[in-house]
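Complex shown without one protein chain; remaining protein chains in place.
Chain naming follows the written order as A, B and C, and within any one chain the residues start at number 1.
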């Protein structure tokens, strides 16, 4: 089949590749329709590796995907040919202790699309377990379906935050993950989100997504804004979604007593963590790794119209322009959030 | 001052009454603007008592209130003359164990407006602790401010439910408390609310409030509807807001495994509780008594536009027509939800 | 193999029975050593059914078991021939939604030993999944190992109660489940357990198990005792372990504000549940169905010497006297708690 193959760092091909896949009794085969470009895809393109994961052989990219079921395994229930679906890209070992405990995202044996040596899905079809394939409501498009994967990260963060209705949240970082965290925080019960970044176009977009207070931290002090909004009490929740080590070190400053911090962004190096600053507020810190059990919840909120990801889909390319899409994503302009690629049907 | 006085069961007067009040250092004096009529007010009017609370002397009615500050005590901070506010009607003993633990609503010594022998606020002014007086945003009207009290009950229920973003909730009962619970569940992260009642006009109104599935249980089976919506899994949360003993006994049927039940309505007699039905799903049951720490959260959600109580305010009377308002509320038509009374300014 | 077979109600045989079992790659084969007699075994003996579960064909009894591994499947890790082990008697469907969420005890497809039509383990050997087979420390005997099953019920109840160190708990009922709940509550952080029953010998035994206040409710008022111990505040937790409908209806009386109730016993009929009594204290009610993820925790506490079940093992019979053991258990004297049967090795 023809696929977008990362040959090695800096070298993409749109070419035929053999990916032998057999349909097991609990599997479905899906014709891909839309695949989003994630920062991790771009990072593999740019450097050939993420941490311990190194691209040693040609690998198909892409893991944010939606499509249509074209074949179902013999024991599959609840899904049928023709269903429009989106898919979780990670498949855990069903016999691991983490999986049995319900925290399958923490299973070290998870096989995740477009993480070496596992192929991604910028290709015509894929075989996938039915248990990790989710039907889309009629009013949710393929493009929105392909957004469920990044959205799930924000939703998982919102879950971990244990939002109480009416909380005020800070989101640090207005990139794709910051944006989906903002949407998840509002859909999850926050009354207002203060979002911090240095790119004004991203803040301008964020400000259109609901009761949002954008703060350009190149010009304004985040803590000052939060303290003014909360009569000096502080934010109930701070979501760190920038991955910036300096920003991550400052999470306790705008936080309220007994507030919660959620680390979603992944700083490249250890951050300076002021334990006594966390202690004087008895901050609870949660750390997020991908997501678990979130897809049906994200889809339900999108289907109900309570969470709208469409404003985040800023650029769409055809499959034949996949390499151009990646080159665009590599030098993303500040008013772009999410690049998607549409496959021929 | 002129007040709406319940002389005894069935006898209301709009007359002068002496209510000596001194302004302490932590108090404010408020000119009332809008006061809602609660089912409990109507019940005292109709029967002269609620459980152990018996009207033995003339008592002013009304506890759902908003108004304007006209005087502030010497030590009050954060509030000033002219502020538009709403008030919590219950004042706990600051030295009780429950209050110290942060669960002041469970303090048996709470003094609550319009609960014998404490006067309510269908009168020109009242003195109240600043700590239980909350500023309204400019975009929240007095009428909405007077809705915060009943809304707080639903919000407290939503808090207790520990909603996870994307949950599907059932609300049993589409009276005023069912309606505010529905709004709180949606604002608090639910993706859909299934609301059950037998009065079609109330269900029709509920259906306009968001992603809501109305079920007229005189014609449809609630559990069937829920199971169809959830592929046989069940609702994450069931809010019992009808106070109907038979309905309350059925809460486990539409519930999912490990689901949560919140009892908000107060059945007049013990209900038949099927422990084994609760056990096979390991239901968690929460019980709600008024609310605590909820007012600022409710006001924040209203100010952000994420929770709109205006559709619930169906009937407004002038203060001079207060007795007519109560007679209307006593025989409420099915398309009415909340009656409010506006005081002369 | 020779097994204790329930032919039908009131008829037990110690006889040969064919139970074809193949050892899968993730299974182990165990030679049984000790099997406890559970109230449910006795109930099947006495009536031939429990609720919807009816003994229609001869069935081997027994599900509280410990033994020695005599064969291991090809993919088994962490267990080897000769290991002394105890086993969870219920095996869930690994592909069910409940199992994936980590709440495998709520999977309706669970196959549970000695629950029709699944054979129990009063027989020489059994094949079982390694994932539900747990190694015993050297200082934990087979007899104690066979107690882990009932203990797990109490431990699961203690988990659900979310004990805070220093809590005072009430346990209603001093039968085997009440006793293991008492031990679990103390090991789990309670500072004292008040245990209520009408059988003085059971209370006398309970009183030897730690900081325990026995209350013979035929002579004393439970709530009075609790309120005296807590200066009128009430118990932090009430565990209902009697299954008595009248006792279960009274759980809110000795409870403190914001206290927790855990229903472990299974009343035969619905109980009269006073919602308003639960509301005025905002009781949280948890319901327990068997257990999940508890065995390793129970074994760890026993191995550490922090939880001692030995005093509860009051009567031991040889396998050849199994029928006598059941007849004894059917008319259990008040100073007996747990009957066990030892198999020939």
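Simple rule for what comes next: a contact is a pair of C-beta atoms (placed from the backbone, for glycine too) under 8 Å apart; a residue touches a chain by one contact, two chains touch by 3 or more.
Here the structure is a predicted model, which means the values were calculated and not measured.
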Touching the absent chain when the full complex is considered, from A:30, A:55, A:98 or A:343: A:98
Candidates C:123, C:202, C:284 or C:297 - the one touching the absent chain: C:297
Of B:3, B:30, B:87 or B:103, the residue in touch with the unshown chain: B:103
Identified contact with the non-displayed chain, of C:120, C:188 or C:214: C:188
Full-complex contact with the absent chain, from C:30, C:61, C:103 or C:158: C:158
Where the unshown chain meets subunit C, residue by residue: 78, 155, 158-159, 162-168, 184, 186-189, 191-192, 210-211, 231, 294, 296-298, 300-301, 303-306
Interface residues of subunit B (partner: the chain not displayed): 26, 94-95, 99-104, 131, 293
Touching residues on subunit A - with respect to the absent chain: 51, 97-98, 101, 103, 105-106, 160, 233, 248-249, 257-258, 263, 265-267, 270-276, 278-289
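The rule we apply is simple: only the chains that are shown with their structure count from here on.
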Whole-Å gap separating subunit A and subunit B, where each centre is the average of the chain's CA atoms: 38
Distance from the mean Cα position of subunit C to that of subunit B, given in whole angstrom: 43
Of all residues in subunit A, the ones touching two or more other chains: none
